[in-house]
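Here's the structure we're looking at; comments come further down.
Every protein chain of the complex appears in place save one, which is left out.
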């Protein structure tokens, strides 16, 4: 039962902070390793990448049609985050959110830039307990630049990079807001994989319900945590769609509506999986109750049949001097007759109650 | 329990796609067989049908009062779908949705065309497990044309075609938006048949509750899946009614309101069926509990009556040399007397507790 | 358990119709008997009634201050309904709804007339199972005319007719919208009677909970069906109050608000009855559980007391040649002593566990 | 279980009325005793009271800055209510509501007067069953007058009268709408007392859970009835705050917001009490289940230990001529040895299953 505790515990820690809001302090677990910063600049025609760059060199592009995407792997070096954010004029409160690995999923509109915080729901490494781990992902979008901050090394956005490099698709033509959409969509994609594996695990449990109640307890906890990670994203996207931000242009809104549907579908599936787990537990309880009834019926039939007979034979096992029946010629067969009649009577009674 | 797994599993797969949104790729299970395209052109006066047409020949009609309805059976040949959609100027995102057999039920307004995605809830072929299978249906409506895309061959829209051929009814006069309504209405009609069969199965279960808990578990899963297929349609139609799209004209809105009621009624029925299943399970559990009580009472009465008596006769079956009672003249009848008194006392006590 | 099936089954049938929406076809169960049409014309001063009239003679009144109320008992003769509706210009979709005995409760505003469909919840004839039967009632209201359609003969609106004849009250002065209010109010009144009888039945069940679980199951089904019949009316009236229809005049809106409260109160009562049934079932389950505990405790005490004693006397019933105890002078009393001590010890232990 | 039936039954009766809406008829239980009418006139400077006044003499004050408060104790004399209401121009529908002791809690805005109907939740007289009785209270507020109607004699508004007499406070200066607020606030105050006593009773039940399930059933019924009496008031006040009635002036709205909070707090407490009752019932059920487990374990251990032993000694109690063991020198000790081994083995097995 203690398996996935570490996972769940991660989040509450966020709640406690004696710090002033807006303070640029990393509030996650201590972590080492160099923070890696990479830059990708693209226009409709070209796409240039620099894998490892000094974070002090990150600035918005002077060319209006060029879009700059800066990706930061690791948020535990405060200076990196604040320097880059400073160069792009990100609001201090947003910087605080970006540095906090427990920021609640949300999309905030700061006028000239939009800040999205989300949980990437990565499948957990096997053998560690829990089915997934949450990774904080922050995205800041300006008119012609995008900053992404990932809590851990290892890159969930490689497929987007590949699409940018490829250049054939829409992605190079549609602007920074489209890139925001693509990034959040790939976050939901990863989540979907985890939901699928939960779905699979419930299928397995349905097929072979060993240890069902403990597993159902775990699964419920996983699904609650998943829901908590995913649900706010739906509301955030819905708010973004309603908002009149010039950063999300009208012709790109269908993509965000599509993203909304994507999240809604994930939530639907989480909810119906929860329903399935509950139903499975109820089925199992009902079957156990049925089995108990069965067992008790057998016990009762056997005991009710034999306990009176045992009494009867006990009677004639007594050693009284004066027991006339013992002397009778046909005493013994008579007792057998009585006992057979008793058994037949009880069997008839059982049958009348449908116990047999 | 594993019966309807295939059915349910179909949907999650949708969630996982490493693909760029809007990419024109078929994401369903592999499927062969030629995709059939048929065209039906009608005005108030006339109606012409071509059953099998080259998909490259599908174009909007130049005549303003003619409405073109193109039906595509099968969405696994990407080229067919993209070519036709391209000819009518359908948004790339909509094309992606049309190609995806797991698109969530929705109605999207792209300005100059409306795209509806819905699940046709077909009754499942017998012997396969599960009560229904979902078929993706896509409808695109422009000012004077309608495109329909069905996942599988076999035609759910034949009755509408018949009404168009007949020509007497409203359907030829009311424009493309009315045809959208008719198409969605027939989708709901098919769903209603499945709901009715679930209703029937619950009736059967009520009459003869064999294997009740397993069946209730299955039924709950079916009803959850049904709800997930139907519920988004209600919201989608409600959004369409609120929207100010010129494609859904004011004088046709009552038909969409009617459709809304139709869907709402289906959902009502799904919900009350769910309630019925839950109530049935509870009734069954309560009856089992009652029976267990009954069984235990009988066991307790019998055991409590005879166990002490068996002890008593055991006492006088002991072989001690010096047991004065055994020598008594009336020892044996005395023991019987004691035992009869014990039985009477216990019976009185049972009666005072209402166990008899 | 199969009792009220007929009742419930009536509704789903509606869901399945391969028919074009708006088609004027009667979709209920086959029914014979002549459809009776009666007309009542009233102004503030006068009131004239014709009990049986040819349906072809029904037309709006030429006098602007006269209100015509046409009541049709029976909707299974399509021609009657369509002819009358045609004379008053009722929308085809509304005609379809009026002909369908399973139309969902709703109030639709068609601009120059309002169409209300509701369920009259009549008490069921005794001995038939189920506590009520639903009768479809349709009301169409124009500026100076009202049409009512009732599924079955037998008149639920007689009291309104009497008030119109009486003439003293408000009803003759307040126009067609007030009559709509009066008609819907009398529908709710009849419903209230049924709710009261359910309430009464729960009271009876509380006083004497024989067969409680089966009855609770039935009652839950009745309450769900009642809720489904009544709840949409609340929403429909609320929509009517918000709508800006000139047919519901401002000075009559308080009456519709009153009607709204009336329906809301009925729903409140349905909900709290449902809560009562659930609570009663839980109470009964808890009491059964308590009784089971009691029974098991008695069994355990008796068995635990006597089984060891029976073993002890069994030991000295053995027939070994060499059993020194059997020869002892005080062997028999010693065994008794041991047994008494055992009993006392066990009684003390039972008491320490509060089993006695 | 039948205790608080009278209380609950009172309400449904309201639902059934074959009467025209707006008819001035008293619909409560028959009641006698003279209806008492008292008048209180106050300005900022003065306050005059007449305790018993002829109801025909009640008229609005000609002085614009004087506020007239007429209180009627008893609504069973229709003439009294209609005459007074007539003099102040109260809407007929409102008069009907005032005469009906079962009017649903609501606040209606009739333009030039506001009518509030509420339930005063009085503590029930001891020994009668149920924890409270509902008293209908009606308040009508015009620009410079207030009418209050109470179902029963005995005055819940004495404290307000005292404040008016005192004259020091705000109440004399703030107008008729402030008086409405004060009256409704005192209704909520009385309700709060009852809620407190329910709270207390749950505390008692927690401390000594005798008869818990029956009491929990009763408490749930009480809380449902309380909720039904209080909840509509919150919505009604919220509607009043949103409405643009000139009768509730802007500078007095904070008082109504305060009232809203007061009601919301009462509802919070009702809800959390309900939660507490449910939790208590679950705790008790869980404890009973635990005890049953305990009892069964003891029974199983004792029976499993001794039943085999009893069989063994039974074997050597048989009277066969040829039983070699009986002749053995050490047969008897050998049997004891076997039995001791059996007991030890079973104890070890019990321990391995943690039954000991």
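All chains are identified by letter, namely A, B, C and D, in their written order; residue positions are counted from 1 within each chain.
The criterion applied here is as follows: contacts are C-beta pairs under 8 Å (C-beta built on N, C-alpha and C of every residue); 3 or more make two chains touch, one makes a residue touch a chain.
Values in this document were obtained by computation on a predicted structure and should not be read as measured data.
When the full complex is taken into account, the listed residue touching the unshown chain is D:171, out of D:37, D:58, D:134 or D:171. Touching the missing chain, out of D:24, D:78, D:192 or D:231, is residue D:192.
The missing chain, though absent from the display, is touched by one residue of A:29, A:59, A:207 or A:302; that residue is A:302.
Chain A meets the missing chain through residues 1-2, 5, 9, 11-18, 20-23, 91-93, 97, 103-104, 106, 108, 110, 213-214, 216-217, 220-221, 224-225, 228, 232, 281, 284-285, 288-289, 291-292, 294-296, 298-299, 302-303, 306-307, 309-310, 313-314, 316-319, 323, 325-332, 335.
Although one chain is hidden here, its contacts on chain D can still be listed: residues 159, 163, 169-171, 181-182, 185-186, 189, 192-193, 195-196, 199, 203, 206-207, 254-255, 257-259, 261-262, 264-266, 268-269, 272, 275-276, 279-280, 282-283, 286-287, 289-290, 292-293, 296-297, 299-300, 303-304, 307-308, 310-311, 314-315, 317-323, 353, 355.
Note that only the chains that are shown with their structure count from here on.
Counting hops only between chains that touch, chain A reaches chain D in a minimum of 3. Counting the residue numbers used at the interface between chain C and chain D, under half appear in both copies, so the two copies meet with largely different residues.
Rotation angle relating chain A to chain C: 145°, from a CA superposition, given to the nearest 5. Note on chain placement: the centre of chain A and the centre of chain B lie 25 Å apart, centres being C-alpha means. The multi-chain contact residues of chain D, meaning those touching 2 or more other chains, are 317.
Chains touching one another form the pairs A-B, B-C, C-D.
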